[in-house]
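Below are the structure tokens for one structure; questions will follow.
Some chains omitted; the rest stay in position.
Order as written gives the chain letters A and B; numbering starts at 1 within each chain.
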Amino acid sequence: MRGMAGWGGFFFSVLNYKTEKYVIAENKRIGVLFRLYQLAVLGYIIGWVFVVKKGYQEREEVLQTSVITKLKGVTLINSSEIGLHLWSAEDYVIPPNGEQVFFIVTNYIETPNQRLGFCAESSKVPNGQCLSDDDCVEGETVIAGNGIKTGSCLNSTGTCEIHAWCPVEYSKRPTEPLLSEAENFTVYIKNFIRFPKFEFSKSNVLDTSDGSYLKRCSYDRERHPYCPIFRVGDLVSWAGHDFQEMAVKGGSIGIHIQWKCDLDKDYSQCNPQYSFTRLDMNLNNSVTSGYNFRYARYYKDQNGETYRTLYKVYGIRFDIMINGQAGKFNIVPTVIAIGSGVALLGAGAFACDMILLYMMNTSSLYRERKFEIINFRFD
Amino acid sequence: MRGMAGWGGFFFSVLNYKTEKYVIAENKRIGVLFRLYQLAVLGYIIGWVFVVKKGYQEREEVLQTSVITKLKGVTLINSSEIGLHLWSAEDYVIPPNGEQVFFIVTNYIETPNQRLGFCAESSKVPNGQCLSDDDCVEGETVIAGNGIKTGSCLNSTGTCEIHAWCPVEYSKRPTEPLLSEAENFTVYIKNFIRFPKFEFSKSNVLDTSDGSYLKRCSYDRERHPYCPIFRVGDLVSWAGHDFQEMAVKGGSIGIHIQWKCDLDKDYSQCNPQYSFTRLDMNLNNSVTSGYNFRYARYYKDQNGETYRTLYKVYGIRFDIMINGQAGKFNIVPTVIAIGSGVALLGAGAFACDMILLYMMNTSSLYRERKFEIINFRFD
């Protein structure tokens, strides 16, 4: 068969098994070193890539998600200033339609019977303060203020007269949260998720035929992980804060729902994990903490004139953030994980060769035996 | 050149082509086995990784997306109980501002002229039922109820008297959806997507200069895939449910828009695919199905006293969920896919060697020829 050429021979020889010829270097140090390296690579592939990182799985980290929320609870406020108010879910949840991001009023400033007219700017607005009429240029907007300057400075308050909804907002925030009982409101959070790549979907609500379960249960990490009903006060305390303290100025709480699913295991092994953080505080300080906004209710009197009640509401905003990862066995990542490990073995052999070839006193012998020279010039 | 050492020789020899010396084992069985293995690996790399999975592409699964929705349609309700009502988009779409998650009212309970006062709790609230005044502790909130207990039990209804918006909600849901004609409303869904990594963006609206096209077209998978106008009834039926049935208690429909884009192909090959699922039902039962919430409209009478109309609205919530994947040729995943496949070929050679070396009766001959021993001890 030697010297055989041409396609026939090529085809015939193709069916022979060709394998690298090896040279055995009876050097135990290098041998042990190389075996240890092989063991390390093997340990890495099996232990780290396959067992810990599940490298044989295709990953999906993008998921489709839908959240429905509903609040329950009612509280009666009887303050000397404002009078009697009953707050129920249709009032204190904004927006009312059960979205993923919702806000619960815990404190508020009510300014009733505002009408369009002329009055003094609040003394709390820096740009509205004045010493003379020259400080109040007519037609100019008060920066971060409530209206448009009319051009005159009012001595009584030391602020510009403005064209605005009058009287301007009564700007003292109650030091105690008016809706302190909001702590006991309950929130129902239904989360549906779907991993589109694997066509896997699940919900965080117990799939029970017992209709009353969801009416009386309460979330508990151990006993009721599939009861999605939370007490508002608990949500805040799990985020590491005190509800009554937070309720005064408001704030923002992140409810993280994490779905880490190994789809090679059973459906029941894919469970939601909840965690809670406060979002409106930076690490070092609380300058930017708090959460509030204003809304108005408009009325018309008998003459068709518009007046309104302005609410500045402080409260807790809940952001429900879903993230998830699903993994399922797939041949491509498996091959990539194994293949790249095998290739690394080759890199180790290369390193050992370098040591033997250039860094030992037996190098020349080794080189002689490892390499055979074909000198084409004498061909 | 033999025995040549030192850097000069090293540099010179570097330009020689070194290649593994092969041993040809004329064993057809192993040869065929190895060739088959090589073919399988090659087939896997070309067929599966490159053709099916497009392993030569860099993937992006995170996309920026923006959705604008708008509903059209109007319906007149003339029921003996409620009187005449006209519902147009500004009323039945909540919130009205064209968001990604929107709600269409299909049924409702209206409780007009509620005023703050004292009345009997609804007999439907378990915690509000009582036998004597002792069951109604003063100042306690009725759990899942409408107000605060005053301390007295009303014999007429068998429920506690409460401080609430009175009268309490008339709690019988109409058995026929009041807005049954909502089936014919149309919804316009504009979806803009962008893959930030590839700087590719597209929209699901036909890029036409014919202004009237979007006024008269209707979505059709085959003929009008780029007309984003859907009939509400179709959306529900595509999700496998009956609109009239679902409209009674409400529900939640997921509208999935999937963008699977091969950016190595033409711009026109990247098209949205719509699919529709119902989100408020678990697999086994319908305990948690339905969707409703309450909102109130506040009025003031001539004396400045507040009264309100409470609406409990049932309806269909639409969650538009966008997901997408884009792939584009990139050298890194290509190299990883090829490289790991090549490495696997080596693993096959290793397995064949093991068979030849240790599991055949010709093993000792093979071993003798495959391995050459350098014995440094006799150096």
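The rule we apply is simple: a residue touches a chain if its C-beta (ideal position, glycine included) is under 8 Å from a C-beta of that chain, and two chains touch if they have at least 3 such contacts.
Quantities reported herein were computed from a predicted structural model and do not represent experimental measurements.
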{"item": "Identical protein chains across the whole complex (2 displayed)", "value": "3"}
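Rule of thumb we're sticking to: only the chains that are shown with their structure count from here on.
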{"item": "Size of the rotation, in steps of 5 degrees, that lays the CA trace of subunit A over subunit B", "value": "120"}
{"item": "Touching residues (chain side subunit B, partner subunit A) in the complex", "value": "1-3, 5, 10, 18, 20-28, 30-35, 44, 48-49, 53, 55, 61-62, 94-95, 101, 103, 116, 141-142, 144-148, 163-165, 252, 254, 256, 258, 277, 279-280, 282-285, 287-288, 291, 293-296, 298-300, 302, 304, 310, 317, 319, 321, 323, 336-337, 339-344, 346-347, 349, 352-353, 356, 369-377, 379"}
{"item": "Interfacial residue positions of subunit A with respect to subunit B in the complex", "value": "1, 13-27, 60-62, 64-66, 68, 70, 72-76, 84, 86, 88-91, 95-100, 113, 181, 184, 190, 192, 194, 196, 203, 205, 207-211, 214-215, 297, 299, 301-302, 331-332, 335-343, 346, 358, 362-373"}
